[in-house]
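What follows is one structure encoded as structure tokens, with my remarks underneath.
Removed: one protein chain of the complex. Kept in place: all other protein chains.
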Amino acid sequence: MFRFQSRQQQRLDDGGQINRLAPINFTFDGKKFIGFEGDTLASALLANGVRLVGRSFKYHRPRGIYSAGIEEPNALVALRSGDRHEPNTRATAIELFPGLEAKSQNRWPNLLLDYLQINNLLSPFLSAGFYYKTFMGLPGWHFYEYFIRKAAGMGDGTKFKDPDKYDKKHVHCDILIVGGGPTGISAAVTAGRAGARVILVDNHPKLGGQLNGERYFLDKKPAHHWVEQCVEELDGLENVTIATRTSAFGYYDSDVVNAIESVSDHLPEPLGYQCRQRLWQIRAKKVILATGATERPIVFSNNDRPGIMLASAARRYVNQYAVKPGKKAVIFTNNDDGYKTAFDLARSGIEVVAVVDSRKNIPEHFEKELNEKDIEVIASSVVIDTYGYFGLNSVKIGTLSHNGKTIESNPYIVSADLLAVSGGWSPNVHLYCHSGGKPVYNDSIEAFVPGELSQNGHSAGASRGSFSLTDCLQEGHNIANTMAEALDLEVAEQIIPETNENTIVPIEALWRVPGKGKKFVDLQDDVTESDITLAHREGYVSVEHLKRYTTLGMGTDQGKTSNLNGQAIMAQEKSEPIEKIGTTTFRPPYTPIALGPLAGRDIGLSYKHTRRSAMHNWHKQHGAIFVEAGQWLRPQYYLNEMEQPSKENMDKAISREVQTVRTSVGLVDVSTLGKIDIQGKDSAEFLNRVYTNGWTKLPIGKARYGIMLREDGLVFDDGTTSRLDECHYFMTTTTSNAAAVLSHMEYYLQVQWPKLDVKVTSVTEQWAAMALAGPKSRNVLSKLLPTINVDNESFPFMGVREVDIEGVPARIFRISFSGELSYEINVPADFGEFIWQRILEVGKAYSIRPYGTEAMGIMRIEKGHVAGPELDGRTTATDLGLQKLLSSKKDFIGSKMMHREGLKDENRPRLVGLVPVDKKSRVKSGAILVKDPTLAPPVPKLGHVSSSAYLSPTLGHPISLGFVSGNIIETTKKIWAVSPLHNESHELEITDPVFYDQKSERLHD
Amino acid sequence: MAKYSIFNIIKNAFNEDKNWARAWRDPEPKKSYDVIIIGAGGHGLASAFYLAKNHGIRNIAVLEKGYLGGGNTGRNTTIVRSNYMLDENAHFYEKSLQLWEQLSSELNYNVMFSQRGVLNLAHTDSQIDAITRRGNTMRLNGIDAELLDEKQIRKLMPYLDFSNDVRFPIKGGLLQRRGGTARHDAVAWGLARAADSLGVDIIQNCEVIGFEETGNKITVVKTSRGNFNCGKVGFAVAGNTGHLASLINLKLPIESHVLQAFVSEPLKPMIDHVVTFGAGHFYISQSDKGGLVFGGDIDMYNSYAQKGNLPLIEEVVTAGLAMIPSLSRLRITRHWGGVMDMSMDGSPIIGKSPIDNLYLNCGWCYGGFKATPGSGWVFAHTIANDEPHSLNKGLNLERFKKGRMVDERGAGPFPNRH
Partner (left out) sequence: MLIINCPLCGPRDHAEFTYVGDATKNRPKNGDSSNDNAWYDFVYLRDNPKGLHEELWQHSFGCRCFVKVLRNTLTHEIIATGMPKDNLILKEKGLELNV
């Protein structure tokens, strides 16, 4: 044990909440160190005497550890390496784990040499907003930007896929308590006893909050006894959940609070079954915000050196971590906090040179202890400057004049390697503000506190500006009882323990110390007092302008230690009170959160659902190459056993499939089409309103094609609907609009026409659908249905039959997308694969083949059917050549607005067929139609190619569908398709969009 | 106005920066203005600037209820591009892009317009067809566009997910190299400084609370800082358009929705372009300070609150990790929201209104930032001449009544779907 101790020269021999029996190895910048269980990286570094840990953002000034919590502006390190690399991690919030690896950032080649230290010398030229005033000339900003970007940034980005997993968790409770300090614990005990369902979250590994960092006594015993006793009681209550290492980062609408639980960040890596972090979504009836307060620095010259830290942090290092952050300390304060610090440091064997108090009167109740410990107090004085490049070695002290604007007597220098600073405390009002609350300024504590109640979130304790421990304990108890009452629960008793704290003497604001030199307000972004005065001089005086112009509070700490100081200095410059200046908006997250838990498990292949039809496995086993259709996977084409995937084989396969359907028979999986079951006695009337054509006379056992418009008169979707029974219809929609059509119809039924007796239900997934198409399809069907007459008269075009196929109930629709005689067969999804296989077996005699979306697409182009590329939400029925489907005898959705002049313009592009004049050229979808391909831009555009078949195996040459302006169609037979992106242009002949069987004889026979 | 330059920076440095002048005045409002622009965001300020510069009108006030540049100008993802397909948009946004290219020197204020390239990814054949059509249209309009295949994209952006473990593989993309980003606040400040130097009064903390009308004309604009007589009035208040219009009983084809964005901790250069995902709503770029700037879809419900909710952020992040898996361990420092004036066809309305001397500049959806100089250019023209510029003719309010919508997405009259 002595061996470890000897390496940790700043470690105290006893005390603290660390486990000296559990040494932990770690490295910083490649150097090996040892700390103890219970340490943070920061406390372990301090224990080993490491003071310099990073470089600042802009001037690359040497920086050390400034705080002991999540507010840390300086000590940002790159944690871990390789695929677990985490840049910009706060050393003060990293729990030490075995093998921890950390590196300093924003320096090159190393922390001591760092060549961009030069910026510190150039700083007179780099004041706030300097970049807005130059770099405007040639060669242009993009040139300068290259260098600026390299200099900016902090840590290195990540390059690899994250090996860790993330989860999400949803919980409900009566009372959510955020913060497990004295206020939160007290509230939890009362709420728990009252029987409320309580969740208490705290971002530390254990509860206690500020009590862990102080030498408080409760009922004459060290405070941790009380904490342990409360935790034991709460653990025993079934209605209370305690979540440690869980940071509530945002308070959203409807009293929903989100938190990140660090499940395994404190381990070298997650255990096999663990995720790294978990996102909590907490829906609370009431919220108690016991989020504490953050100490502020004071702004004075060179207030950023390693060795300068917040007073409360210095206390926490000696009290909680048993680490001496220095050997010889000066304390600089404007409130009582400095004295507490002096006593705790002195008690730990640190030489306290002086307490420099900017106030005139030293609180009397400290005198006894000051005398006992022989600590000098220098009243009405301030720290003017500090010295020591890589770490503090001395401090200059002077007396403040009456008005606080100058230094009176001769300043003097004392040596010190630790300067603990307290400028007062700012309540952590972040979550309150997220919830919609507006903070107000409180003069007595010189800070913003919560204003009016927002949602159901009540602030208590230090987070509402009550800094005395007794007040915190009492407020936690009181608010919990108030809430219990509001929730109709019995109020609970709790005896508030007695504390040993002194009366608090009010703070006297001291925002900045007079004098020259770099006085940092925002340590991370290197915003100085002079940047703020410059912003004021130039008129960037609103707090938001101030922030944006100087970058005040824009670092990873979001200005937790700097915002108020900066705003106060601006207020002084403007000679206005701070409350008038206001504060910038507090935005979530409270502390930075990783992206991983926000995505949870929805990564990689699970990013979006993959929908597969009932026949998917068969396709996969039979050479199908799949294509994405929305979330669906569909067979694009099928390769033969001997064929390898290649462009040639793809072309071959597609041609083969088309020819099979055109000459014999094919089978295609159309399960992805939207299917909607429509029932009710007003179904026909409803369809009549939804579709543009007439539906009242459709007989039972018949299908009809229809198009739907949106209310604005443009085409929404198309498909067939069949009448299965008197009051029972079955609708199909396009694959991509399936969900939208259902919602569209539900909207009209529930909101506009609630009196119609109609019910609609999606049955897309209940039915597997396949189209049996080709001149021999009837032969296959009749073999499949030996007992049913399927000849043209008994089962005519657009006929619908409900039959049994080998015991499987099936609906057969004689409809056609391919232009051939065709039957669409629907069977319950569970039987999809069985029937699919049966059809292929029966069809063997006719050389049946499955075909994919490519062949289907080519055949629909040959037939001039419109699909997705034509139904793009901008086309009218007339544009698509479907004007004959617009009934003039009735009203339907869109019938009123489709007559607007712009939609009836003769010059609107209309659907045409397009054939390359050379009968060979492959014209790309997305090519633009122009009169002359040699024109220079801007070129008048006459239309575009919407769908292309590079080869129509049926016609023996490529064909396309496209849109051409109405006025051109009348006068022109030829047009050019240009694709400047591909440097291509082809002359095309404009034809009828129906290339194949224009009289539709094949599908009627 | 003292010129900004490297020489002046050096000169002032020797004087501890004590001699820099105010970037713009804080004037006492006058009683009467020839033109009152409501809204001192990028659009309002650009309009005032070009009214003064191009049209010689100097008695102009720009009224701002908060601080200038505090609306969407200061809370967007700073993307500038002109990759539009429909003529009404394409030529307008291209003009705007051309103005961006000159803006820093025109304003003598570095707006950090960085032409780093904007890439739209495509993941399916039909998306390739769609970007082909868009890119071809751009090229025929004289706007730069390149179609990249997977290999070219891999070379340019190796951090995208090209593995087999990906739901929607990248098939190609449309690159506009002249597109990029700009420093949003600097645009507002540069415009404010330049307009101010031409005599424009920018009046902050001045909320419009009503209007007085005579005949079909606005005669007085009533504000929290007094009443002003006016010759002409222009609205340039983005998400607040609906509210402002209600003060004069005007209903518009606009809904206000909240759009969120978020930024990561600062990092060394990692992403050198603007990239948009094709299989979800997500776009990303890296600011010069090092933060990754993320954006996605709107929250979907009407809102005037400049804050959103987490589910949308989760959705955007999920799309982000689908596109760039290595983002997973990086951290967000801040997320915020802006109020978007979503129009019924996804395109802006910029032109005359049913009231004789009122001009509208609204309906920017989430594309307003890139339009800033172009919007000011044509709005100034429209106000000065009482008729639209040829570039905003098609972007009029009447188009909805006439059925001449400018619907790039084909989403129809559903403002939250554009």
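We just call them A and B in the order they show up, numbering each chain from 1.
One rule holds for everything that comes next: a contact is a pair of C-beta atoms (placed from the backbone, for glycine too) under 8 Å apart; a residue touches a chain by one contact, two chains touch by 3 or more.
Model, not experiment: these values are computed from the prediction.
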item: Interface partners of the hidden chain - shown chains only, full complex considered; value: A, B
item: Option from A:110, A:743, A:883 or A:972 whose C-beta touches the chain left out; value: A:743
item: Of A:574, A:896, A:922 or A:973, the one touching the omitted chain in the full complex; value: A:896
item: Candidates A:140, A:195, A:436 or A:873 - the one touching the absent chain; value: A:436
item: Given B:85, B:148 or B:252, the one touching the chain that is not displayed; value: B:252
item: Missing-chain contacts mapped onto subunit B; value: 240-243, 245-246, 251-256, 300-305, 309-311, 344, 400-401, 413-416
item: Subunit A, residues in touch with the chain not shown (by the definition above); value: 252-256, 281, 283, 436, 455, 689, 711-712, 743, 746-747, 750-752, 754, 891, 896-897, 899
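We take it that only the chains that are shown with their structure count from here on.
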item: Euclidean distance of C-alpha centroids - subunit A vs subunit B, Å; value: 22
item: Contacting residues of subunit A [partner subunit B, same complex]; value: 57, 84-88, 124-125, 127, 130-137, 140-142, 145, 148-150, 152-162, 164, 166, 250, 252-253, 256, 258, 279, 281, 434, 436, 530, 534, 537-540, 542, 544-545, 548-549, 551, 554-556, 558, 585, 587-589, 592-596, 598-600, 602-608, 610, 627-628, 710-714, 716, 868-869, 872-874, 897, 900-904, 924-928, 930, 937-939, 941, 944, 978-982
item: Complex contacts: residues of subunit B adjacent to subunit A; value: 4-6, 8-10, 13-14, 16-18, 20-26, 66-67, 69-70, 74, 87, 91, 104-105, 108-110, 112-116, 123-126, 128-137, 139-142, 145-147, 159, 163, 165-168, 180, 183, 185-186, 189-190, 204, 264-271, 279-280, 286, 288-290, 305-307, 309-310, 313-314, 317-322, 325-336, 399, 401-405, 407, 409-413
